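Heads up, one of the protein chains got dropped from this complex, but the rest are sitting where they should.
== chain A ==
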Amino acid sequence: MSNDGGGETGGDHQLRVSKIRSGTVIDHVRGGQALNVLAILGIDGSEGEELSIGMNVPSDRLARKDIVKVEGRELSQDEVDVLSLIAPESTINIVRDYDVIEKHRVDRPELVEGVLSCPNSECITTGDEPVTSTFDVLEDGVRCAYCETIVRTGIASLIDT
C-alpha cells in the first residue's frame, strides 16, 4: 500500500503535501478544520514535530478537504477518537517506511477530558478550581459533565489551546 496521503483525485495536488516516512496521515478532514485538528490533538510544533498541512484541496467525498500529516508520531486510539468531535468523516492512516500499515475511521468517544473549555461562564470549570474539563459526547454534540451545558455547534471554538 503506498503512502498517498489521501490524494483521491490524483494529479498534482498530491505534491502539495509531501509524503511522510513514518507517522500519521489524517485525511478527509472537513475543509478549514486542519488547524483545529492540530489544536484538539495538542500538536503545535513546539515539540519539534514535523508537520505537513494541506487545506481546501479537492476531494470527491467532501468537495474540499484538509489533510494533516504528522511525521514520526503514531496517534493513539484515544487521540483518534477525539477527532470525531470536529472531523467525523476523517480517516487515519498510520504510515511506516512510506507504507500505510493501518487505516482507521474515527469513533466517537463517550467523553473527552481536558480538551474543550465550557462556554458557560457560570460553570465551576471556568474558574480557578483544580478540575479537568470533561464533556460527555452526545449523538449531536457534547455536554459539560459539570454544569450540563450542551453544545451542538461551534465545538471547535471550545478547544482548549
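A few points about this structure:
Everything that follows uses one rule, which is that a residue touches a chain if its C-beta (ideal position, glycine included) is under 8 Å from a C-beta of that chain, and two chains touch if they have at least 3 such contacts; residues count from 1.
Here is the rule we use: contacts and distances are computed from a predicted model.
Looking at the choices "Carbohydrate ABC transporter permease", "Aspartate carbamoyltransferase", "Solute-binding protein family 5 domain-containing protein" or "Succinate--CoA ligase [ADP-forming] subunit beta", the name in the UniProt record of the chain not drawn here is "Aspartate carbamoyltransferase". Of the listed residues A:V57, A:V70, A:C144 or A:L158, the one in contact with the hidden chain in the full complex is A:C144.
Listed for chain A, the residues touching the missing chain in the whole complex are 120, 122-125, 127-131, 143-150.
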